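As you look at this complex, bear in mind that one protein chain is not there, while each of the others sits in place.
When the chains are written out, they are named A, B, C and D in that same order, and each has its own residue count from 1.
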Amino acid sequence: MSSTPMSSIESALAAEAGTQVPAPPPPPPPLGQAGRVALPGRAPLLTRPGWAAFFVALLAVCALAPVLNLVVPDGSALHLSDYTVAVLGRIMCYAIAALAMDLIWGYTGILSLGHGLFFALGGYMMGMYLMRQIGLEGNYKSELPDFMVFLDWKELPWHWTFSGSFVLQMILVVALPGLLAFVFGYFAFRSRIKGVYFSIITQALTFAAMLLFFRNETGFGGNNGFTDFKRIVDIPIATPQMRMTLFVTTGLVLLGFFLFARWLVGSKFGRVLQAIRDAESRVMFSGYNPLRYKLTIWTLSAMMCGVAGALYVPQVGIINPTEMSPANSIEIAIWAAVGGRATLIGPIVGAFLVSGAKSWFTTVFPEYWLYFLGAMFILVTLYLPHGVVGLVRKLLARGKEERA
Amino acid sequence: QDTIKVGVLHALSGTMAISETALKDMALMTIEDINAKGGVMGKKLEPVVIDTASNWPLAAEKAKQLIGQDKVAVTFGCWTSVCRKSVLPVYEENNALLYYPVQYEGEELSKNVFYTGAAPNQQAIPAVEYLMGKEGGSAKRWVLLGTDYVYPRTANKIVRAFLKSKGVADADIMETYTPFGHSDYQTIVADIKKFSQGGKTAVVSTINGDSNIPFYKELGNAGLSAKNVPVVAFSVGEEELRGLDPKPLAGHLASWNYFMSVKNPTNTAWIKQWGDYAKAKKLPGQSTKPLTNDPMEATYVGIHMWKQAVEKAKSTDADKVIAAMAGQTFNAPSGFTLTMDAKNHHLHKPVLIGEIRPDGQFNVVWRTKAPVKAQPWSPFIEGNDKKKDEPEKK
Amino acid sequence: MRSWTKAWAAALAWLAIALPAHALTNEAALAMASGTSSERIEAITAAVIEAVDKGDARTVAFLQALSDDTVRFTADKAFIVQGDKGLDPVTGAEVAVPADAEDVVNNNLMRNELDVALAALQLRSEDASVRADAARALAAAPSEARLPLLDKALAIEKDAAIREQLELARAGGLLSSEDPAKRLAAATTLAENKRPATKLLLNERLAEEQDPAVKKAIVAAIAGIDAGLIWGERLGQAFTGVSLGSILLLVALGLAITYGLMGVINMAHGELMMIGAYATYVVQGLFQKYLPGAFDAYLIAAIPAAFLASALVGAILERGVIRFLYGRPLETLLATWGISLVLMQLVRTTFGAQNVAVESPSWMSGSVQLLPNLALPWNRVLIIVFALLVLGAVAWMIGRTRLGLFVRGVTQNRPIASCMGVNTARIDTYAFALGSGIAGLAGCALSQVGNVGPDLGQSYIVDSFMVVVVGGVGQLAGTVYAALGLGILNKLFEGWAGAVLAKIAVLVLIIVFIQKRPQGIFAMKGRSAEA
Amino acid sequence: MSILSVKGVNQYYGGSHILRDLGFEAQLGKVTVLLGRNGVGKTTLLKSLMGLVPIKTGSMEFDGKPIQGRTPYDRARAGMGYVPQGREIFARLTVEENLRMGLAYKSGSTPIPAELFELFPVLKQMIHRRGGDLSGGQQQQLAIARALAPKPKLLILDEPTEGIQPSIIKDIGRVIRMLADRGDMAILLVEQYYDFAEELADEYLVMERGVFIARGPGSEMQEKGIRQLVAI
């Protein structure tokens, strides 16, 4: 599947933190006939510079951005505009999705072309809650969301049961994508569906879901989806403070997921995943049941995507079925690939780079941006086989060689 | 500051680019024309063109950018309802202005939006009435065919309610939907053919975008001619016909507020202006065969009305412009003088029914005597009788 | 329409010789051309009755001109416009058309009326086929008002087939007669004629019928017709399935090579089809411009053009991008995705974002009538044949030729194939170009049934991957089964549940199916599958 | 007559120097045996000869013409046949098609030499089975047959006896001897199975960490204690 010879945790860590491989721990005491072998110890979660970078990011998200956006006045050069906050917030959601994709694709070698579905499901769960929060302020002054009134529905359909409660609905944000992924994954992995066959059925799944959600009868507002949100936990949504809160939450979730993912892939669990990617049958003959491993990471990944979607919806203000279109799922994979697969920082970088570029190009070259974006994909694959992170890593390694 | 920035927010790539590109160009032409004639209040207009890439969250973000970063005075844009719905909160929140140029399902009225396209009563109902009448062939049975999304569903709901009020039984209405991008209409056309054996049948088509061509090609294949089973479409205009050989379609109908074939001096001048512009700018497709259509007219009218309102208000401030918009009139290429309703932000528009000609243009076979007032809240939908015909005060 | 032109020419010749002229007056012509539809229809009916009795070439000519939309009129006179000349409908003399003359606009109602009027005038033609056409036209639009006309025609008609049509037309007219007995008789006559149009007639009458006996007869007649139509319906449904299958097969065949054999996850496959379709469009344009006489042949020329255009683009892509990515299939996904974006935008900037019109040659339009309600459209039939031809060619290339062998060998193990003396680089280029070329052929075929626009490829890419994968990657036979299977299932479901649910059902079915056969229909069996 | 002559070949994988200044010759009609422990670089040398991995410096001459820098298929066309380590047959092609691939640069009508089936009867039996379904030893036989099909001037064999049953090893030994004795083919054999190697060797080379540490005529192998040398 992958051609990254980059799975050693040490080297991965080193490059991510931009430092040297930590010197192996002191050799263990002599062992009878075994003699001395320098066994690599368990790698730390992050190296010291890694932690430093992490805290800088944390600070930027939690303190710097709010101050620059809310406190620094509009005219100032340092002011962070609402628009920039919106763009960054959206991209951070994408980054979470890309991170989730990397766990399943980069590390386990399972390319999902259906992650857009989990993202959208999380978004829809959040959207349902937000729709209910509109309350009587809608066009029709009804307890029911506008589109239901308009379709002559007299009461909430069953799947809206929990939509009134923030807590329950937030549980659904994680549980629904998780459950769907679990059931789907259980059957797929049990049947040993692999490679493109898996990719294609995930694509079929999201495509089918998209068509389903486009239907008005499905009860999710059809093509128009959910828009015009007014409040979240009874606080107006369209205030700078609320927007900043959402932004900071997204940032924290992203950083939290990043640490979680680090911990996962650094553990033996993570190495079993990579082993599954390389030689699944050998994993089985070593006594591991790949089904459970794949199912676990697949479900976790779907749940992360769900959370990303839930954070995304109140920030962009709309969720509609196009989020489930196959192209969107492919795009998630592309973020991971451009940034660098099987490196956790890669997908985050990729998401920022690709969607950032898209945002920027569509404004600056509205007619030509597809050329740039297309060329970018081609060039990255041709010249940066390990993504942007791979390039950085190579440059760093070269620098080190020269220094040495 | 000697320029006024205006936003042009359309999809120039992705699925909607097919329709929206022409609107962008029309907006640019109109702006250029206004500038050439001295601008607005002596200031030149500076268009800010942005591609929504047919991606609706992106559209909302771009709207933020137009309003927040570029500080445009007004935005002309969107085609799909979902695009409008996604940017609407942004406009309301910032109290900015959006001019929306496409026919839509109604059921919405925002203080910050001016709807220059048709509401259902300015397009769907007259067309159905026409087909019911002797002129239209006295249709007794109805096929309501659409792409599965909100506009067709709503339009069909209204049409169904209207048909019922005219005494058409449910058994005489067949309602079918196809997924987005559907390209194989064999089964549906066969079904229509079968259905049409039960009595004089007409088809009301709200098929969207690209699916029209396969649909009409299949109709032609199946030998269902307009004489037997006329199809009236609400989304097929001159641009859509560009993509297919119209000969087999001759006689099928469309209902709009404007047709390129309308004969009057305003229209002739406008078409010429557009043709010259397309040639000068080498617009792909348009430069060899310039076409105008209803949404383009609505774009053109919208920009001019905004200009007039600004000049009346002597300011680009949204509230002042909104106030000044009420009752604005404009001599439109359709040959009618269009009036902005005093309250409901919709234009009073004429309804024209045209039959497709073998050259891809329309023969206007029926038209309203005078512009019709829009009913954004359709009376055929329950509860709408209580709705006010003006935006909520917030 | 064309048969009418023929008929018109023949009739005109006959009328000119046989009949005295000058029956058409200016008033009559003006009444036929202007006024409300009902007024015009009245005028036409009157003119026809007169012309049938007296015989009048001018009236026929004028009606024909009306139906050809070549009549203009002023407040006091109607004109036939021929090119830039004007003709006086009454005298046939050349006159100048005033600038303020209005076009006569016909709607469908008028057009129907004109057709019938012309048909009525042609019932006495000497040419049996003209008469047959006329009789058929009258049978399709029966009216009580025309009964005398039909009776006269029946009195002189010898040809049995034409008589039958005339009887039918007569029965149709009688169906709305005042006399229930006549209606009953008409219903029984019509029951013999198992055609959809007859059913429509009966149904329309049924809606108004009061007399219980007649009602019963009509219901029985309809039931009889329905029973006769059932087979046509079933076969029609099967045909639509096969036809959809043939399209899926065409769009998947190229991918079966570039992806199935070469392992390139070719997201630009759709755009290669689009290029084929645009090549067809360009060829059509060239024919329109330089060889308008041979326009119908353009499609034949477009086939190789589409193949070459796409193959060329494919070859360039392979040389420039893909060849650096062998053995890294997922990276090909990324790069070809980029390529597809670029190609799409390229087409948008050169041809415009709008769709372009590709006309079908005349031999692609129309249909073969197999049963009264089963007409197979020529373009669908020809596409099925085309798909089979392409399939045969591909199967032969891959399975029987050395090129095919090398392609398979090279894609399995590039370095070793090279050590066997195979010029791998060249084989790769050929193979990719071949796959792309076939995509181009698919595009050419698609241009005959659907849109030609920048998005053409996007709408088929998911389907084409689906087909290749469900069939089993690298399995040509599997691709064929999958394409036909999906096509037929889709149409079957669509008959039951509508297009949207059918599509969803098919997708779900694919998911379930892959559970049962994790490697597609034609799974690679044995050890080699695991390697 | 020396058909292959190699001088000063250096080759690297990333930073590690795998082949260091190697030079040797292979003669028509003779079997040259290359011995060495695991991981010393034997396969790497053979791959360099075939052009599958690029060499950093050095010259290679085949049949009087320089071949360094040429593509593998040029080398194959010039008459080099290769039996790679690990068989590397085309798993999804049938046995027959695998053999046809071996004849790739001959004209399309060249028949598969019948003598191959005499040598390896099992291939005839399984002619329509997919290569990948064969057992390990059968695949090895197929790989040898495939290399022999176009009658190369130089036959390069990388551990051909691996996984093959004794009787067939004997057959392969006889074949190699016979091919060499015909005098129109040079054979370069990498082998771990010492007895087999010694029996066939006309010339021998011993490699250690990318350099040759011993060489000479095959007849001297026993007295020079090559078996022990390889074992250390």
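Going forward, a residue touches a chain if its C-beta (ideal position, glycine included) is under 8 Å from a C-beta of that chain, and two chains touch if they have at least 3 such contacts.
To be clear about the criterion, contacts and distances are computed from a predicted model.
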{"item": "Chain not displayed: protein name in its UniProt record (\"TIM barrel protein\", \"Arginine N-succinyltransferase\", \"NADH-quinone oxidoreductase subunit H\" or \"Urea transport system ATP-binding protein\")", "value": "\"Urea transport system ATP-binding protein\""}
{"item": "Touch with the omitted chain, as defined above, among A:Met284, A:Val364, A:Leu379 or A:Leu395", "value": "A:Met284"}
{"item": "Contact partner of the left-out chain, one of A:Pro145, A:Gly178 or A:Pro385", "value": "A:Gly178"}
{"item": "Among D:Gly29, D:Gly58, D:Gly137 or D:Gly216, the residue in touch with the chain that has been omitted", "value": "D:Gly137"}
{"item": "Touching residues on chain D - with respect to the absent chain", "value": "13, 37-39, 43, 85-86, 122, 129, 133-138, 140-141, 159, 162-171, 192-194, 227, 230-232"}
{"item": "Chain not shown, touching residues in chain A", "value": "2, 4-8, 10, 24, 28, 31, 33-35, 37-40, 42, 174-175, 178-179, 182, 186, 264, 267-269, 271-272, 274-275, 277-279, 281-293, 295-296, 299-300, 303"}
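Just so we're on the same page, only the chains that are shown with their structure count from here on.
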{"item": "Shortest contact path, chain A to chain D, counted in steps", "value": "2"}
{"item": "Greatest separation from chain B - chain, by CA centre", "value": "D"}
{"item": "Whole-Å gap between the CA centroids of chain A and chain B", "value": "38"}
{"item": "Where chain D touches two or more other chains at once, by residue number", "value": "none"}
{"item": "Two or more partner chains touched - positions in chain A", "value": "211, 214-215, 367, 370"}
{"item": "Pairs of chains in contact (touch as defined earlier), listed by label", "value": "A-B, A-C, B-C, C-D"}
{"item": "Chain C-facing residues of chain B, complex", "value": "12-13, 15, 17-18, 21-22, 134-137, 140, 148, 176-179, 181-184, 186-188, 190, 193-194, 196-200, 210, 213-214, 217-218, 220-223, 226-227, 230, 239-240, 242-248, 251, 283-286, 355, 360, 363-366"}
{"item": "Partner chain D, residues of chain C touching it in the complex", "value": "402, 405-406, 408-409, 412-413, 415-424, 474, 524, 526-529, 531"}
{"item": "Interfacial residue positions of chain C with respect to chain B in the complex", "value": "37-38, 105-109, 111-112, 115, 196-197, 199-200, 203-204, 207, 233, 236-237, 240, 243-244, 247, 344-345, 348-360, 365, 367, 373, 375, 377, 379-380, 449-455, 458-459, 490-491, 494-495, 498-500, 503"}
